[in-house]
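Note that this complex is displayed minus one protein chain, with the remaining chains in position.
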Amino acid sequence: MTTRRHLIGLPIASLFAAALVGATSLGPTSLAAETIKIGDINSYTRMAQHTEHAKRGMEMAIAEINDTGGIGGKMIELISRDDAGEPGEAIRVAEELVTREGVSILTGTTLSNVGLAVASFAEQNQVLYLAAEPLADAVTLQSGNRYTFRLRPSTYMQAAMLAELAVDNPAVRWATIAPNYAYGQEAVAAFKAIMSEKRPDIEWVGEQWPALFNIDAGAEVQALSAAEPDAIFNVTFGADLARFVREGADRGLFENTFVASLLTGEPEYIDPLEDEAPVDWLVTGYPWDIIDDPAYVEWLDAYRARFDDYPRIGSIVGYNAILALGAALEVTGGSTDVEALIEAMRTITFDTPQGELEFRAIDHQATLGAWVGYTTLIDGRGTMRDWYYAPGADYLPPEEMVARLRPASD
Amino acid sequence: MGPHSSPRHLDKTTLGFFLVQVLTGLSSAASLFLVAAGLSLIFGVTRVVNFAHGSFYMLGAYFGLTLVALFGDWFGRGHLSFWSAILCAALVVGAIGALVEMTILRRIYRSPELFQLVATFGVILVIQDLALWGWGPEDKLGPRAPDLRGAVFILGQPLPRYDLVLIAAGPVVLGLLWLLLNRTRFGILVRAATIDREMVGALGVNQAWLFTGVFFLGSFLAGLGGALQLPKGGADLLMDFTVLAGAFVVVVVGGMGSITGAFLAAVLIGQLQAWGVLLLPQSTLVMMFLVMAVVLVVRPFGLLGRPELVGHGRQMLDDPLRPTSWRFKGLVLLLVLGLAAAPLYLGTYGLVLLIDILILALFATALHAIIGPGGLVSFGHAAFFGGGAYAAALLVKYAGTPMALNLVLAPPAAALLAIVIGWFCVRLSGVYFAMLTLAFAQIVWSVVFQWGEVTGGDDGILGLWRAPWVRGRIAYYYLVLGCCVAGILALRHGLSSPFGYALRAGRDSPLRAEAIGIDVRRQQWAAFTLSGAFAGLAGGLYAYSKGSVFPNEMAIVRSFDGIIMVFFGGVQHLSGPLAGAAALTWLKDSLLRLEMWRLLLGLAVIAIVILFPQGIAGFLKQRFGRFVGIRSELSS
Partner (left out) sequence: MTGGPVLEADGLSKSFGGVQAVRGMSLAVAPGELVALIGPNGAGKSTCFNMLMGQLRGDAGRVRIMGEDVTGWPPRKIWRRGVGRTFQITQILPSFTVRENVQLALLSHQGKLFDVVTRARRAQSDVADALLQRVGIVGFAERACGLLAYGDLKRVELAIALANRPKVLLMDEPTAGMAPAERIALMELTAGIAKADGVGVLFTEHDMDVVFGHADRIMVMHRGSLIAEGTPLEVRDDPEVRAVYLGSSLDPEGP
């Protein structure tokens, strides 16, 4: 019995040993003065197909900066944390990054509710936050604050890009399906508003709101077909999208139905569908292998050489986020003083594989764009056709809208 | 949708649509039924509520994924290859279940229910990390079943072919189980054990092997459920908890231990989902739990359940409450002084952790009052923690009231919730109580989660700014310290008051308590309410500490955290929760940065259940109690 006790005692002993090691080795590093620490919060265990590549993009940009001597003689150090896709967890790790690791810049973040939570944290704790991926408009509008910047085109911008083509479709009866949280709700609201303005004859015949990552696809598709739409606006993504597409295809939902869909052309979401990828959907996306802009191709080759893998949209987002922060730090001379950084962020322009970008001062929204086109199947794999790059600057929310929605603060 | 659009809408009311809708509901009931049947079977025979059952379902999906691909490579992608892969996946999961039974649960059948629940929770953590390690973090799209793409048309309406398989799976498995249970010796023993566990021992049967066999069968069913749903979905790391909540609803509604009941309930829930999405697209989760609440109010033991199958394990005895010695009081004073001086020697992050520990200690102490002295294992206390947090946040959002007032109002708000939930729950005891509290917490959670317009749903409520006088971390730390120390002392005092004694009496011996005029349920109800109030205070403090609130604060995982803190600390000891909160927070913080921290934590939980059931406080009391003038009498 005693030997058995010892045997089972082993895991406990090793556990506490591990805890001690963890507690000691992860105290503040002595290099603190030498490096500029950037705290990266991403849903590494929840949205891995995206975040893994975002991290590669960040690492690549950091390596490029550090290889050329860093900024003001200081190296950039990335400290990554997993938020498990939970805003509460994101707040916890943000607090840890700021108070233990001493970071004064936060970036990354994937889901919109996480982004909004970190934005609120950044405001309350006065740290700079560059929301790289979260799309919800509120990040820069309703909940916008002086500490928060956003890189990717917002739901409003991407909805506007889709609407531009969608209005030409004769469909009158539109239905929507979106995950029931910030991103889904705002995307639907933005798309509806823009479409109805341009096409008053459109009738909105149904809305479905599956819980995020918990879709009951059969029932949702049934409900959508019951509304008999001519067109569908889809915002689901990830595992929800896969289930929705499969169920919808089986039940013939997409036959003779026009679909406009956010993000579905991104490799993160279309690749897992393999030969079941939907065809002729109007989407925003990232046809990584057929973009032929020289600056992009140069970056693409470097990326593939470095990681022996092709980039996802996450790679671009991560890479550009670090470029933006690097440019701002260049202006402050490596100082991480938050006020100086905010000032710098508002004024910089920075060169990226997608061209020169900047943050609009009135709402801190970057001018990064997105690729718009139609999905198609080539060699049993989903990709885009008739695509073009829609520059973000052309789709920014009107200044009047910003003035109306964004709380006054500088 | 005026009458002008009605010609196209006629379809909606046709028989075809109606039929397909019903069939869709039936097909989504299949997996749920398989999981619930396994859960019910295991509970019926062993009286263990296997929280890890959702994990077996998840493993079924992952193994199915792997085996379908493997068999596809070996034997081609035909029917035989696909279906044997599904079956093998279920068998593998069955074997894993049997292994878990033999290595872990077999040691604790005689322990109180709480220990078994906690142990199976440890198994959840272990499996989560093993699945992450084995299959990676990406969501996996399931393989298609051969020749079952596309749809069949029923009165002109499409129904995916694979749905037909799922629709058949439920009744077929039910029928096979019936044959197994009624036509084989194993089945007869299982039924006998479900009715009376002691009887089986008397029949001279090797009980250990019967239990292992039942675990194998139950896990096999869960694995089968997971593998069978692959062509409709896939595998991801959230599946375990997602299915767990649904499976519990089905088991509880059907009646714990009744397989036919599980089938009926699964069908009911499946239909509810199918029609619910149509009628109330944003309240599907709430409806499921509401149905359960209604069923339980009318039939406390479910549709086909038998009253009180309660097979109480050995009760662990507490020591009597002794007057605290001066030395012990001195020690407590030292501790409080040490805490008060913390800002002098701890960095900012240390304070952040300490704030968490204090708040969780208050939460755990409140929970402990119900679990320990109350003898009722509440698995839904997160509802009150989160309730307090949301009360404060909603007040800010809608009334703009100041922080101090919100912190004062958080406890009564949580208490109100506890009064309502308690009224339903204290009518039951043992695992039924645990299930019901869990279910009600899920109702509260799903309301918060899905009632986005009011609660912010998944996005939570942000921007809870602290009042200027506690804006700084140190100032807020002192507020938390004050509230938590006062709360913990108040709870301790309450337990030594006549009220606390009467509560404990109801746990020690309900018969004796009633025979000396104690209304045990009323006492429990009141204690549940008080406990809810203190949990609400902890929740309010937590909300302001983080500056925001999310539905997660009332999710199952938060309830589990509470249970584990109580358990780590030692259920029989009033000081346990404090030690437990400190241990868990510290462990998590240190382990979180290691890969596979869940695995380590899970192993720790399991090891503690088996080796140190007296917990940290119990251990300290045994070893060092005499230095402060306390000794173990009954406990240990």
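Here the chain labels run A and B in written order, and each chain numbers its own residues starting at 1.
The rule we apply is simple: a residue touches a chain if its C-beta (ideal position, glycine included) is under 8 Å from a C-beta of that chain, and two chains touch if they have at least 3 such contacts.
Just so we're clear, the structure is a prediction, and the values are computed from it rather than from any experiment.
Undergrad: Taking the whole complex into account, name the chains on display that the unshown chain touches.
TA: B
Undergrad: Can you tell me which of B:P307, B:P323 or B:G472 touches the chain that was removed from the display?
TA: Checking the options B:P307, B:P323 or B:G472, the one contacting the hidden chain is B:P323.
Undergrad: Quick one: say which of B:L34, B:A145, B:V426 or B:A505 touches the chain that got left out.
TA: In the full complex, the listed residue that touches the missing chain is B:A505.
Undergrad: Touching the absent chain: which residues on subunit B qualify?
TA: Looking at subunit B, the ones touching the missing chain are residues 317-321, 323, 493-494, 496-502, 504-505, 508-509, 511-519, 523, 526, 633-634.
Throughout what follows, only the chains that are shown with their structure count from here on.
Undergrad: Report the inter-chain centroid distance for subunit A and subunit B in whole angstrom, where each centroid is the mean of the CA atoms.
TA: 32
Undergrad: Please give the residue numbers of subunit A that touch subunit B in the complex, ascending.
TA: Touching subunit B from subunit A are residues 5, 8-9, 11-12, 14-15, 18-20, 22-23, 26, 44-46, 48-49, 52, 86-89, 91-92, 95-96, 99-100, 112-113, 116-117, 119-121, 123-124, 143, 173, 180-182, 185, 203, 205, 207-209, 211-214, 216-220, 222-223, 226, 228, 238-239, 242-243, 246-247, 250-252, 272-274.
Undergrad: Which residues of subunit B touch subunit A in their complex?
TA: 1, 5, 8-9, 11-12, 17, 20-21, 24-25, 27-28, 132, 136-139, 141, 149-151, 158-163, 232-234, 236-238, 242, 273-274, 276-278, 281-282, 284-285, 347-349, 351-352, 449-450, 452, 457-460, 462-463, 465, 473, 546-548, 550, 552-553, 586-587, 589-594, 600-601, 603-604, 607-608, 610-611
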